[in-house]
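Excluded from the complex is one protein chain; the other protein chains are retained at their positions.
Just so it is clear, A and B label the chains in written order, and each chain counts residues from 1 on its own.
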Amino acid sequence: MTEITAIYNGKAISDIPEDLFIPPEHLRIILEDFEGPLDLLLYLIKKQNIDITDLPIFPITEQYMSYISLMEEMHFELAADYLVMASTLTEIKSKLLLPVETEVEDEEDPRANLIKRLLEYQKYKNASELIENLPRNYRDFYVVSNAIETKKRNTMDIPDIKIEQLKLALMDVLRRAEILSTHNILSETLSVRERMSSMLSKLKGHENIEFVELFNLQEGRLGVIVTFLALLELVKESLIDVIQNEPMSRIYIGLKK
Amino acid sequence: MKYSLKNIIECLLLVSDDPLSISQIVKILDDKNLNKKQISVAIDELNHDYSNKAIHICQVASGFRFQAKDGLDAYISKLKDKGMNKFSKAFLETTAIIAYKQPVTRGDIEEIRGIAVSTNIIRTLLELEWIKIVGHKESPGKPELFGTTPKFLDYFNKNKLSDLPEISDVESI
Partner (left out) sequence: MKYSLKNIIECLLLVSDDPLSISQIVKILDDKNLNKKQISVAIDELNHDYSNKAIHICQVASGFRFQAKDGLDAYISKLKDKGMNKFSKAFLETTAIIAYKQPVTRGDIEEIRGIAVSTNIIRTLLELEWIKIVGHKESPGKPELFGTTPKFLDYFNKNKLSDLPEISDVESI
């Protein structure tokens, strides 16, 4: 039986009954929480309160393997490094199984290198937590920079930008954003975003505008849909208010107050 | 209060990226015993304190902000010259985010880029009239929402935003 135990959002989820269905996406998140094979091994060791200097390689290898096979079953994109570790563990295991032929002096414990690596990794994991807790600009203190308006400011030349560069710049930044724990960015139809901007501009300076006035029927069906989607999006982002005094009466749209 | 009203206002004006109006300051200080008049007096007093200094507080359309006095251009331009080369990447990315994700706040841009947004870039984009303030978001500080302008599209010879190259899913790159 495979024991599925994992950390999700820092909380340990343990001993999930066999029959409990975990949605694949959820499990994915659980597994993604590990920063690599060493992290996974450290977790398994910590979970069982094992003395690392006497690493019980057999049960640990077994548990590690069951995670790996689980990850494979889930078609989880398994980094090759996980497989490398699997073979390292198997190798250590087989070395331990071999009968000691003669008493060879100074024969190194086959586990020694792995233990060393785990301790080394734990050291830098600790270091990363120390860095995480350091005071940071904008979170724990505030830097005054670029605080003053100067007359001669933008003497710089605007670089000659090609539209493709703009696209590449965004793709670059989105790709990079994946490594920062931020919200996921979904691709959205530009025309809707554009309409959102223009709708906000239109609403600016008005107390409110009647719903129907926001639509330009000459734009045809697609235009109406885009406008409506933009409206919904603005409501979702709480940028506008939709006001209707009584059922079936006119609907007014105004900027959020 | 540990600091005087004057000193707090000074600090707020310096920390803020944008000019602050008197009513914004009143709201931030959130003190029933304070009124607009007192803020206004404090700003005048501050400016009086600054009479020998190279900086002072000016009133612009959207509020008050610090400005360098005349006569320091030679120094300031030397200061601002440096680091222009690294500027364009951040500029490009900020522009791209505003174009594709509008309307966005500065915070949104920072969240996506993972780096603080340079006030210079936003100012430049506003001065170029590539972007404009299209509204304010309902969140603390009522941050400004930026969107692109027709002028931005003109620069790239496009008619509408949807003519910009499509970015589909990032995964496929």
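Just so it is clear, a contact is a pair of C-beta atoms (placed from the backbone, for glycine too) under 8 Å apart; a residue touches a chain by one contact, two chains touch by 3 or more.
None of the values given here were measured: they were computed from a predicted structure.
The omitted chain makes contact with just one of the residues B:14, B:34 or B:58: B:14. Shown as candidates are B:22, B:68 or B:125; the residue that touches the absent chain is B:68. On the side of subunit B, touch with the chain left out of the figure occurs at residues 2-4, 7-8, 10-12, 14-17, 20, 27-30, 52-55, 66, 68-69, 71-72, 75-76, 78-80, 83, 86, 89, 105-107, 110-111, 114-116, 118, 120, 139-141, 143. One chain is missing from the display, and on subunit A it is touched by residues 35-39, 42, 45-46, 51-53, 79-81, 85, 117-132, 134-148, 150, 175-176, 178-182.
Please note the rule applied: only the chains that are shown with their structure count from here on.
Mean C-alpha position of subunit A lies 29 Å from that of subunit B.
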